[in-house]
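Note that this complex is displayed minus one protein chain, with the remaining chains in position.
Going by the order they are written in, the chains are A and B; count residues from 1 in each one.
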Amino acid sequence: MSVSDLSSLGSPGGSHVRAVHDEFHGDLLEVSMGPHHPSTHGVFRMIVTLDGETIVKLKPVFGYLHRNHEKLGENTSYLGSMPYTDRLDYLSSMTNNWAYALAVEKLAGQPVPERAEYVRVILAELTRLLNHTCLAGFLMQDCGCSGTPLMYAFREREKILDLFESLSGSRMMCNYQRFGGCRVDPSADWLDGAKKLTDGYGAFLDEFETLLTGNEIIMARTQGVGRLSPALAISAGVTGPMLRATGVNYDLRKVDGYGVYPRFDFRVPLGDHGDVYDRYMIRVLEMRESIKILSQALAGIPAGPIMDPKAKLRGFRPKAGEAYGRIEGPKGEIGFFLISDGSPNPYRYRIRPPSFINLTILEDMCLGQTVADAVIILGSVDIVLGEVDR
Amino acid sequence: MLGSGLLQGLGVTAKNFVGSFHDPARLTTTEYPEVKTKLPEAYRNFPFLVSENATDPMGTLRCVACQICEKECPPQCIFIEKSKDKKPDATGKLQLFPAVFDIDVSVCMSCQICVEVCPFDAIKMDQDFEIATTDRFTGLMLDKHALAKPNSYFHEIHPTDAAEVDGRLAAERKAAEEKAKAAAAAKAALAAAPKPAPAALAATAKPPAAPSAEAPKTPPAA
Partner (left out) sequence: MSAIAATEPFLERAPQLLRDAATGFLPEPWRWLVNSLIAIGVILAVFGTLFAFLTLAERKILGRVQNRPGPNRTPLPFIKIKFFGLAQPFADGVKSLTKEDIVPRDADQVLHFLAPVVLLAFSIITFAVIPFGRHLVPVELDAGVLYFFAAGAATELAVFMAGWASHNKYSLLAAMRALAQLISYELPLLLAWVPVVLVAGSLSTTEIVTAQAGWKFGFLPHWYVFTPWGFAGFVIFIVAALAESNRSPFDLPEAESELIAGHLTEYSGFKYALFFMAEYFGMIALSGMAITLFLGGWRAPLPFLEWIPSYAWFGAKLIVLLLGFIWIRATFPRLRMDQLTRFAWKFLVPLALINLGNAAFWSLTSHWTGALQLIRWAVSLVLIVGPFVLMGRKLSAGVAPRVYRYAPS
């Protein structure tokens, strides 16, 4: 069996490819990529078995960043878990905050003022811009760019982080949403700043795409690499841009219509191939839709209170029951499941982390590809180890 | 044609190379120790304790050692010991004060929850981030002497917030004075009248420092 046969066998979702051991093919090479490999996006480890450079087996190892998040949540008050959610997916703390706040609000039947809903949408879409920009930069870094797209991505991300900092006091660990609203009311200046950023972001995306999207090397590296079939994606529970890149129309902003999303006009881009290039492009197109949502939300934000006046900050004891709050995070469906027994702490606190679940099919995507492909496939899954290992 | 995308990419990088010399939007670096970025007013780092008076920080701490922040702190980095005796607080009422107030900033995650739950506006977020030290055990374990900073410093770093807090405290103080006056009047009336008025008694029993209804903060736990 030659290497080319191997690559045809290693179709996504296929069974494990067995390489032939004989005098012509030699031994397989087992390489431990990670936990301190430069492009494992943190402390992720892949034990890769290679035939030449072709992957015949890939065993992901997680848990190097495990911080007992869910057990901590059961031993902390409802409010006390909020800053911890920042540290799940530390690139998108605002959406984590929102998903958790949504779960608690469902549990307690807590209404949210309209202005707060708008602010949440604005922050979630800014987070999506931030996250997708970073992802594109990281992915191109994995493709072997000498840092240039990553630095451009970080240049723009810095502007969004400045907005977050001037609103919430911290760049990444925002801890901004509260049960029944948001912590601080954004000033008119802040909204102007967000508007300015939104208006300028399209130009940055154009430049970014000129550098990357039409680049022949990028296309050759990413097209047809790491294909994922819609059936496998659905059965594995993959969500977010990765699922939409396979052509499945599933966006919680449309499906659940949570918050005030039904009021905005935006489209959901879908891919047809489910490969790395589609995942990259879906994210770029989603950013363009996010810009549309942002300009609508910034134009239509109503005046009013930012917190529900009846909302309780301390001594918060929701009645016994359970609730699941989920939103469309930048990486996929981020959900929090809470069971209350009427005490100040949740009885059970469970997270549905999108990047962990999206990562479970890594081997299926990587089999039959080369080492170089495995790196960019991992990059295109968009993981943050804080969320994978929790 | 093959290579056109590559040439476009070269164009973009060339534009950025040239732009980094004249376009401030394309060279965003601040060279830190010499040039410092202006921190936004909302910026928060580790907490500090507000004292009314810079000359006597320990005597005028707003903190009354109620231990709410200690209880609410998610990583539990605050350690408080109540005093045995009482001191007059900002409104002149006798209150407990913290005999020990330690914050382990190597554990603190600057989440601001202590600030939000504090009913006395006694703990606020600092903006000092240059606290690196070679001694991580005692150097990062801040006691109340290291934590206490005057109200003027609070005004300096969070002017809007501080003005709002001061206004509220002044209103509370005024309300407390009026209440005390009313109580004194009631007492005088009580002394004059043969029978005590139950409503006036209830008013005196209420804590004088109860926050006004407009304040967004919740009152201290009953």
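Quick note on the criterion: a residue touches a chain if its C-beta (ideal position, glycine included) is under 8 Å from a C-beta of that chain, and two chains touch if they have at least 3 such contacts.
Since the model is a prediction, treat every value here as computed from it, not as a measurement.
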item	value
Among A:213, A:239 or A:355, residue touching the chain not depicted	A:213
Selected from A:224, A:237 or A:315 as touching the chain missing from the view	A:224
Sole contact to the chain not displayed, among A:143, A:194 or A:287	A:143
Of A:165, A:278, A:333 or A:382, the residue in touch with the unshown chain	A:278
Residues of subunit A (touch criterion as defined above) contacting the omitted chain	29, 31, 37-39, 50, 52-53, 140-148, 151-152, 155, 211, 213-221, 223-224, 249, 251, 254, 267-273, 277-278, 281-282, 285, 370-373, 375
Residue ranges of subunit B at the interface with the undisplayed chain	1-3, 6, 9-10, 12-14, 16-17, 19-21, 26-29, 31
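In the analysis below, only the chains that are shown with their structure count from here on.
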item	value
Centre-to-centre distance between subunit B and subunit A (centres being mean Cα positions), rounded to whole Å	34
Residue ranges of subunit A in contact with subunit B within the complex	76-77, 79-84, 86-87, 148, 152, 155, 158, 162, 165-170, 173, 175, 183-184, 207, 210-219, 307, 312-315
For the subunit B and subunit A complex, residues of the former touching the latter	2-6, 8-9, 11-13, 15-16, 26, 28, 40-44, 68, 72-74, 109-113, 116-117, 125, 216, 218, 221
